[in-house]
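Working notes for the structure below.
Every protein chain but one is kept in place in this view of the complex.
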Amino acid sequence: MKHTLLGVALAAALAVPAVANDYMIMAPAAPGGGWDGTARAMQEVMQAEGISASVQVQNVPGAGGTVGLAQFASTTSGDASQLIVGGYVMVGAILTNESPVSLADVTPIARLTGEAVGIAVSAASPIQNINELVEMMKADPGSVSWAGGSAGGVDHITVGLLAKAAGIDPTKINYVAFSGGGEALAAILGNQVTVGISGVGEFLPQVEAGTMRMLAVSTAEKWPGTDAPTLMESGYDVNVQNWRMVAAAPGLSDEQKAAVAADIEKLVNSAGWKAMLESKGWANTYLAGADFDAQLAKEIEATTAVLKDIGLVK
Amino acid sequence: MSDQKNADGRRPGGAAFFVAALLAALGCLLLWQGLSIPDKGGYAGIGSGDLPIFIAICLWLLAAAHVWKGMREGSHRLPRQEPLPVLFIVGGLAMQLILLKPLGFSIASGLLFACTAAAFGKRRIHISLPIGIGFALVVYGVFDRLLQLNLPAGVLENLIFGG
Partner (left out) sequence: MTTFDFLLQGLGTALDPMILLYALIGVTLGTAVGVLPGIGPALTVALLLPVTYGLDPAGSLIMFAGIYYGGMYGGSTTSILLNTPGESASIVTALEGNQMARAGRGGPALATAAIGSFVAGLLATLALAFLAPHIVKLALVFGPREYFALMVLAFVTVSAAFGDSTMKGLTSLFVGLALAVVGIDGLTGQARLSFGVPQLLDGIEVTTLAVAMFAVGEALFVAAQGAGGQEKVHAIKGSVAMTRADWARSWKPWLRGTAIGFPIGAMPAGGADIASFLSYGTEKRMTRHPEEFGHGAIEGVAGPEAANNAAAAGTLVPLLTLGLPTTATAAIMLAGFQQFGLQPGPLLFATAPQLVWGLIASLLIANFMLLVLNLPLIRLWVKLLTIPRPWLYAGILLFATLGTIGVNPSPVELSMLMVFGLMGYFMRLHGYPIAPVVVGLILGPMAEQQLRRALSISQGDWTTLVSTPLSAGLLLVALLALVVPAFLRWRGKGAVLAQIAGDED
């Protein structure tokens, strides 16, 4: 609270036009996907809980969020009212796209949520479980088409890891990238592809309605809301969690950074956020400050290794 | 081709060659980009670089068509163009672009307004500029303050609407 007041006072003193309490959140993805959902959930809760008077969401889709990240990093410097949602996908995309802008060019604030990656087929598909799917891939990897998010994103990485764990050449997977979660979902529901891979949360409503069947989840433990086995349980050594974070603009003063971090902490501790996570099926994996910075550095290192392994990064 | 009814003269012969040169240059740019992209087509067999190459070829064909047409049809007279109004509008846009951040939306857009009015004959800037700035301020008030569209604020906006 003190930090916020300090931030507001400072902002007023510098005659920064936007009140520190107003936020513009960039969702660097097409509408309907996970980041968009995170940004809009933040918007709803921050306004409802009175953390901010006005929150706007802006979608800048493309290439695993690097388009949005680049735009964010280049246009918002020093503006404490600007936030961007990002996540594990972005870490990979920065590498595969050889993006000139990386997470070092923004100010990561906190990890907010984590979600398992789900592998699912339409209800009409003959494939009943993950092992059948892997057998099909072993016989002819090209014949199994995967619909998922951006090339080099968490979905793509998970498929690569699964292939590797099952002894299939990861460069041989037939991965079809869709730009938004919505379009991939439509392709899976319409039986246009063999199998879909995306955040569990995007599949669960469909699974509940009986239009899709979840084959496996990517986390170490079973995911709430589905009894699908983990990849580990099915005999493939894959453990991926797709976390989502929020970052602020580059070039912030320590006071500004602290004010933003305080607002985010208030958000995470609010009852509205807890209810929101519950309804979306997201797990709270809040991590901020130095701990988050250290974790992020570790993830970036690990991801680079994984992407090289599966041939997506030279 | 039905371009024969050129009594009013819509295109000089030189223009066809000029357009052809532009198209060919654009084609070269696309071809260069297309070829420099390592093929990542994968199972599709079509990679990121193939569409640019395809478009480049089509652009060259169109350039050739323009040359052929220019040689066959010769020159037509163009309606007289006044360069000054065009310069006024382009200048107005350029000024808005440059002054938007330092001076804020209202002054920058007011200048564009006055320049455009000048392009259409209203050259008395001491009348059109205040009207433009006033109008832009109203627009700023409605869109930025009332409707929360983010518009760059400057001295004037902060003075009138507060920080």
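As written, the chains take the letters A and B, and residue 1 is the first residue of each chain.
Assume a contact is a pair of C-beta atoms (placed from the backbone, for glycine too) under 8 Å apart; a residue touches a chain by one contact, two chains touch by 3 or more.
Note that the structure is a prediction, hence the values are computed from the model and not measured.
J.: For chain A, which residues reach the chain that was dropped from this view?
T.: Contact residues on chain A toward the absent chain are 31-32, 36, 40, 43-44, 54, 57, 59-60, 62-64, 66-67, 70-71, 73-75, 93, 96-97, 100-101, 142-143, 145, 150-152, 174, 176-179, 182-183, 185-187, 189-193, 205-206, 208-209, 211, 279.
J.: What is the set of chain B residues that contact the non-displayed chain in the whole complex?
T.: Contact residues on chain B toward the absent chain are 1-3, 10-11, 15, 19, 23, 26, 29-30, 33, 37, 40-49, 51-52, 55, 58-59, 62, 65-66, 69, 78-83, 85-86, 88-90, 92-94, 96-97, 100, 105, 109, 112-114, 116-122, 128, 132, 135-136, 139, 143, 147-152.
One rule holds in what follows: only the chains that are shown with their structure count from here on.
J.: Can you work out the whole-Å distance between the CA centroids of chain A and chain B?
T.: 37
J.: Inside the complex, what are the residues of chain B that reach chain A?
T.: 42-43, 148, 150, 153, 157-158, 163
J.: Hey, which residues of chain A end up touching chain B in the complex?
T.: Residues 12, 15-18, 24, 54, 56, 142, 174-175.
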